[in-house]
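Inspection log for the structure reproduced underneath, given as structure tokens.
A protein chain is absent from this complex, but the other protein chains hold their places.
Naming follows writing order (A and B), and every chain is counted from residue 1.
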Amino acid sequence: MSTQTAPPPAPAPARVVAGSSRRRHHRRTALSAAGFLVPFGVLFTAMMLAPIGYAIYQSFYKVHRQGLFGGAQTTEFAGLDNFTAALHDGDFTASLGRVALLGVVQVPVMLGLALALALLLDARSARLRKTFRMVFFLPYALPGAIAAVMWSFLLVKDLSPFTGPLGAIGIHTDFLSAGWIPVSIGNMITWGWTGYNMLIIYSALQSLPAEVIEAAALDNCTGWRLAWHIKIPMVRSSLVLTTVFSIIGTAQLYTEPAVLAAARIPGASNKFSPIMNTTLTASQADQNLAAAESVLLALVTLVLSFGLLKFTQRKTADA
Amino acid sequence: MKSRVFRVAATAVAVASLASLAACGSNGSTSKASGPVSMEFWGWAPGYDKITAQWNAAHPDVKVTFKQIPSGGKGGYDQMTNAIAAGKAPCLGQVTYNDIPQMVVKNALMDITPYASGDTGKYLDWTVAASSAGGKTYGIPVDTGPMALYYRTDLFQKFGITAPPATWDEYAADAAKVHAADPSVAFGTAPQDAYDMAGLSWQTGKPWFGTQGTAWQVSIDNPGTQQVAKYWQDLKDKQEVMNNGNAWDPNFDKASEAGKVATFVNAAWAVPGITGDLKDLSGKWAVAPMPTWTTGDKTSANSGGSATSVLSGCKTPKQAEQFAAFLSSDPDAVSTGITVGGLYPASKAGLDNPLLSQPNPYFGGQKIYDVFKQSAANIPTTWVVGPTFGQVEADYSDAIGKSGLPQATTTVQQKTVDKIKSLGLSVTGG
Partner (left out) sequence: MTSTRSPLTGRLAVNALLGLMALYTLIPLWWLLVSATKGQGYLYKGSPLWFSHFDLGGNLSSVFSFQGGVFSSWLANSALYSLVGAAVSTLLSVMAGFALAKYRFRGREAIFNVILASVLIPAPMFALPLFLMLAKLQLTDTYWAVLLPSFVSPFGVYLSRIYASASVPDELLEAARIDGAGEYRTFFRIALPVMGPALVTIFLFQFVSVWNNYLLPSLMINDSSKLPVTVGLVQWRSEFANGVSPMLPITGAFVSLIPLLIAFIALQRFWRSGLTAGAVK
């Protein structure tokens, strides 16, 4: 949602074609497999696994400094000290809470909107399907950082085209005041990503077998009931994946609040999201605490997204 | 069809990797031949580029390249420390007095005592102290930030204020008067961040930090800071001052142009900010001494001011120190600093620069530096800067956004103690 794009929808849990493996496969030796895997493997290890390992290592150490300015520094094993410190850091835990709240409120709003739009586009009465689809997808062409630059002007009270109409219906707000900034950030993400998620769900809807829809129609199941009872359950896997990727995207929130802080919006906090906290902590010469914060954040994200995947898989299996 | 896609993709890969090789091959290989020394200097103060050009004209054997970076707290220091980590740091960097201790803790600055010992006597004592840590010199003082009250003569006349407020009580009374006459006009700007709070608290003579042996004492939440915090919170609550927007903030500029803000309290280096951004208001601004807490008192304060430091890893610290000394004390360099950057010199000889006694047409012909000279002579020298100013700055801005100034001060006190501990330094207080 921020820096790294949430990847595209994954195919439904892979049913790898194992049956097609025949004899002779033994001739493809591990050696030639290695030839194909090594280029990716080396870079993957260096650029992803090694930093994670390095962060885990750092998170268990602590720098001790001597004198007023820390002339002589020694690095010592610190056990879980950095983790306790991170969890006792009110700013860090508050940022976790903020992002969690954003995940609980913004993700369902965005995905609900995306699903609704996909169903509307898929409805028989929709007109101008191609145009709408293209329009909804447009914000994806604007990088999050640049979109945030745009919003940082667009939401300024005296400049915003929304101030007038909203004032007319009795809402007088400064969208860039401290209290409204979380809402504004939620809006930026929703604006940027609803169309993308809509297209994933819409594509899944489009690939539903026509016979099923026709059969349902014969059973007098149309409109909302068709959507609710037939279509939504059938695009379940794409909903699960958009949810997982939205959660990952929210957990790594950085760009939007960081741009607002860089733009010196008075209500913008430089500690809004967990990653903002870690970069700030690191720039204050506290690498080890920053590493512990990163590890904690990654753990929480992994548990949540993996847990959700497993949970939905089991539910699918039960059904 | 499919094979065409493949061929296109393969060509793209080939072309692209060639492009990247070419792009990367051409950089980072600036070989340092023996002979003339060349160095980089990173900073953000206006005028440094011109002073660097003056140096280069006079010193063909030591070439300095100036690079403009974002101001320190807004990413400039991160750029310096990142570059040091990458082994590509410039030799010279602008560091404000507030930030020298934290840069020392980050091992970002080089001890230049051996090169600078002959020079330190040329600068105001407190700036030399502020550029040092643990008895070692880490920078050559460039300028100070004697504070004053900038005010709009036209608005003062409009609201019947005959003389600029000499005390904070008078300031508050004038603010109330203006508010009563026209609530849409703010009398001044409320402190926005730690730099503002530090400047205003400095005047009370109660420093934020102290040392006891090898331990830091944190006293941000002291009676002086609280006096300042309560005073401004009260004005904010009454909506008599702008509670967002500082000088140079677009909000401030917009309000000034519309005649909606009458004063601001800031340092001498604010001069080019308003003369450059608010050209239309020429002749309408004037400068008066900073209001004081007691009648007849002259105590002023300092806000900001920078030194030039030699960054860790510099291979030519001797020449770097010579450049820094030139920047701070060469008469022509000092003149450039005053005219372009509004830099009020830290060098004792620089204080006699003839430019400092000239009238300034933007300010209606006022000799504004008379005011700053008096201010500079009345700055308490007891101020001590702590080792985590970046954190103090981040936390103050954050806390001011969330709560009132007095509460924010208490919050920052606690967070500062925690951070110093977390860095593995010893700390008492709080």
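Everything that follows uses one rule, which is that a contact is a pair of C-beta atoms (placed from the backbone, for glycine too) under 8 Å apart; a residue touches a chain by one contact, two chains touch by 3 or more.
Given the structure is predicted, the values throughout are model-derived calculations rather than measurements.
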Quick check: which displayed chains does the absent chain contact? A, B
Residue among B:254, B:298 or B:348 that touches the chain left out of view: B:254
Of B:70, B:183, B:223 or B:283, the one touching the omitted chain in the full complex: B:70
Residues of chain B in contact with the chain not shown: 1-3, 5-6, 9, 12-13, 16-17, 19-20, 23-24, 27-28, 44, 70-71, 74-75, 79, 82-83, 85-88, 248-250, 254, 276-277
Listed in rising order, the chain A residues that touch the chain left out are 2-5, 7-12, 14, 16-17, 20-22, 24-25, 27-30, 32-37, 39-41, 43-44, 46-52, 54-55, 58, 113, 116-117, 120-121, 123-128, 132, 134-154, 158-161, 191, 194-195, 199-200, 203-204, 206-207, 217-218, 220, 222-223, 235, 237-238, 241, 244, 248-249, 251-252, 254-255, 258-259, 262-264, 275, 278-279, 282, 287, 290-291, 294, 297-298, 301-302, 305-306
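The definition used in the following text is that only the chains that are shown with their structure count from here on.
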CA centre of chain A versus CA centre of chain B: separation in Å? 38
Enumerate the contact residues on chain A facing chain B in the complex. 62-71, 73, 85, 89, 91, 158, 178, 262, 264, 266-271, 280, 283-286, 289
Taking the touch rule as given, give the residues of chain B at its contact with chain A in the complex, in rising order. 74-75, 77-78, 81, 101-102, 104-107, 133-134, 192, 211, 214-216, 244-245, 249, 254, 387-388, 390-391, 394, 397-398, 401-402, 415, 418-419, 422-425
